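I'd like to ask you about the structure that follows.
With one protein chain withheld, the remaining protein chains of the complex are depicted in position.
Chain IDs A and B follow the sequence of writing; residue 1 opens each chain.
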Amino acid sequence: MENVIGLAPWLVGFPLLGAAVLLLGGRATDRWGHWLGVAASTAAAVTGFVLLFAMISTPAEERVVDHHLWTWLSAGGLDVDLGVRLDPLSMTFVMLVTFVGTLIHVYSVAYMAHDPHRRRFFAYLNLFVAAMLTLVLADSYLLLFVGWEGVGLASYLLIGFWDHKRPNAVAAKKAFVMNRVGDMGLIAAMALIFANVGSVQFADVLPAAAGELSGVGASTATWTAVALCLLLAACGKSAQFPLQAWLGDAMAGPTPVSALIHAATMVTAGVYLMVRSAPILEAAPTAQLVVVCVGAVTLIFGAVVGCAKDDIKKALAASTMSQIGYMMLAAGLGPVGYGFAIFHLLTHGFFKAGLFLGAGSVMHGMDDEVDMRRFGGLSRFLPVTWITMGLGWLAILGVFPFSGFWSKDGIIETAFVPVDGQPWRAWLFGSVALVGAAITAFYMSRLFFMTFGGQRRWDDDHHPHESPALMTVPMIILAIGSVALGGLLAVGGTFTTWLEPVTGHAEHGEPVIPFWPLVILTHVLVIGAALLAFRQYAVSRVPVTAPRGSLLTRAARRDLFQDATNETLVMLPGQVLTRSLVYGDKAVVDGGWLGLGATVTQVGEKVRGMQNGYARSYAAMILTGVLVIAGVAGIAAAVSQ
Amino acid sequence: MEITNYAVLACILFAIGATTVLLRRNAIVVFMGVELMLNATNLAFVTFARVHGDVTGQVLAFFVMVVAAAEVVVGLAIIVTIFRTRRSASVDDVNLLKG
Partner (left out) sequence: MFPWLTALIAWPLVAAAVTAASGRSRSGAPSPRLVALVGALVEVGLLVAAFVQFDTSRAAEHQLGQTVPWIPQIGASYAVGVDGVGLLLVALSVGLVPLVILAAWREQGGDTLRLRRYLVLILVLEAFMVAVFSARDVFLFYVLFEAMLIPAYFMIGAFGQGPQRRYAAVKFLIFSLTGGLVMLAAVIALYFQVPVDAQGQRSDQAFLTENLTGLGLDPTVERLIFLGFFLAFAIKAPLFPVHTWLPDVAENAPVGTSTLLICVLDKVGTFGMLTLCLPLFPGASQWAAPVIVVLAVISVIYGAVMAIGQDDLLRLIGYTSVSHFGFIILGIFTFVPLGVAGSGFMMLNHGLATGALFLVAGFLIARHPARSQLIADYGGLRTVTPVLAGAFLVAGLATLSLPGLATFASEIMVLIGAYGGSPVAALVAIVGVVLAAVYVLLTYQRIFTGAPAAGLETLPDLTGRERLVAAPLVVALLVLGLVPQLALTYVDAPADQSVVAVLENEGSEQ
């Protein structure tokens, strides 16, 4: 491990160099720029593999390595090193980001082939990979924050990639600003941590939170505040309730971006932050409960919204939100939950990226049509897409033995384990997770059948065709991952053991419903929901224009009024405040000073009248003045005697 | 020697001078009022110098005379110039100093 750790900074370095060359090189790099982007990402992936094998061959207890690069900032008692923390958790992310990232780079070469700005696209993608790796490799909250906002920037640039259309630009800005709302939480958390621990390095903070350092630490209330601030940050980044509104709009970006950033990697950074800060969460049980609640609410929220969306990408976005809700929920459940949260994150990264790439492939074949009501019966025209998406679909449903089964079932099972001997929590959150699984099955099947099943609903001017190999090969690889990855890593608890150096070892508790009945119950619900969707969207006719729908449907189509709520509660008061302050600045503040000036001028005008130009009147004034002074002096002299 | 007499005389001369300056319109007469005031102070200076046996006051009187002479030169020149342009030596016709 020690002999290869020096490679770790290059994980960030390669893509960063790639981005720099592509951005600074300008049009000169247009011809080969996309391949440079792919190469940079591949180089990072290869480095990642080298490090992975080195780590696997190291004993478990030596797998957490901090690699110091240089003193980043040191002033006024705050000392932050620029350094890399490589441990099984960050390693997992490194593999996910570089591997899936490289596949998506390759896919994008073909997907963006007709875009005149393909080079810029790859520059941003490289920038994203670099920032994401900074995020996961950081050894301090401050450096994590650099990556955190770096991915935010990359996301902003990529959502707004086609910003000559105003709505895309607005969506990009919305994403960045809502992320910033969350970032306030991270800044506040760092301030709290520094005030109490005197450092923001993981190596100091996490042991302090775990109570392993004598003399350093903070009260439960403080840790609760820290954890809630971190949760706010995680909500912004991971589109969790109540900061979820940006994710749907973020689908304005090119589809590979949606796959990489808004499905597989960036949006899961919130979960990473939670798991990374596990000791802090554990020092704050109240905050853990809040994390679980946020996860549960988002899980249902996303699932409900997903059922009503006709835009294939927006449906997938809602699904992402809901799946991250699962991870959040798991992250709030303690040590067992962390393992499953990250495990689900990993499998989700594969199958959701696959599904998004599939959606991109469908759009590619259908002239960028996204309305599923205008798809239908596409399985004959896009066989590879159909099969790969089908495998992803089965994975997200959590059907045995696909990847999703191993991770999602683990979460459902963990949710059913009573915490602190409180069975109500087990029943409540367990049922939410279970119901969520059923709804997930419904809307994903709806998506799948509306796209590939039933009769064709597209016009004759569409000519659906299969995508080129550059696109299908990544989809196939991701589909293989969707099928096998979960099973491979779950056998014998490989993955949870792998994470133990970070999350600590924990015994599985006993769920309130025994294991096998629970699995069967889950499958019954999932298959039932999928059959329901099959009857409704594959067997019966799907209207091309959306029916009016029930009250809930209409609400879900409008994302359960999330935008309306934000507009009423935040934007409108903000606009009123802005307008009134702009008026007030002119009228009151500046007006006050100008008024003061005007008063002085007016006094001057009055006094000016005394300057009448007659020498004799001046002389009289002088004489009067002299007499007054003499009089005053005389009186003063008399008084002082 | 009775200092009061001299002081009173100086005050009377000064008052006459000041009144002249304030009340008369003709610039020449105003000018003479100014001279009268200066001489009143001169008288006071010399008196007190004599009383205190100190020459400083006398020296100052010379200063005043020199300044007065210089002033007369400049002042008369101005008055003559004004008279040439305005055909009047009245101080009330000249109010260009108005603010």
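We adopt the following convention: a residue touches a chain if its C-beta (ideal position, glycine included) is under 8 Å from a C-beta of that chain, and two chains touch if they have at least 3 such contacts.
Since the model is a prediction, treat every value here as computed from it, not as a measurement.
Enquirer: What are the shown chains in contact with the chain that isn't displayed?
Expert: It touches the following shown chains in the full complex: A.
Enquirer: Could you tell which one of A:L158, A:M190, A:V502 or A:A533 touches the chain left off the display?
Expert: Per the contact definition at the top, the residue touching the missing chain is A:M190.
Enquirer: So one chain is hidden, and I want to know which residue out of A:V170, A:L228 or A:I480 touches that hidden chain in the complete assembly.
Expert: Result: among the candidates, A:V170 touches the missing chain.
Enquirer: Using the touch definition from the top, which of A:A28, A:A60 or A:L78 touches the missing chain?
Expert: The single option touching the absent chain is A:L78.
Enquirer: What does the interface between subunit A and the hidden chain look like in terms of residue numbers?
Expert: Residues touching the hidden chain, for subunit A, are 23, 26, 70-78, 82, 142, 145-150, 153, 156, 160, 163-166, 168-170, 172-173, 176-177, 180-181, 183-184, 187-188, 190-192, 194-195, 577-579, 581-582, 585, 589-590, 592-593, 597.
To be clear about the criterion, only the chains that are shown with their structure count from here on.
Enquirer: Using the touch definition up top, name the residues of subunit A that touch subunit B in the complex.
Expert: 608-616, 618-620, 623
Enquirer: Which bits of subunit B are touching subunit A when the two form their complex?
Expert: 18, 21-23, 25, 30, 91-92, 94-99
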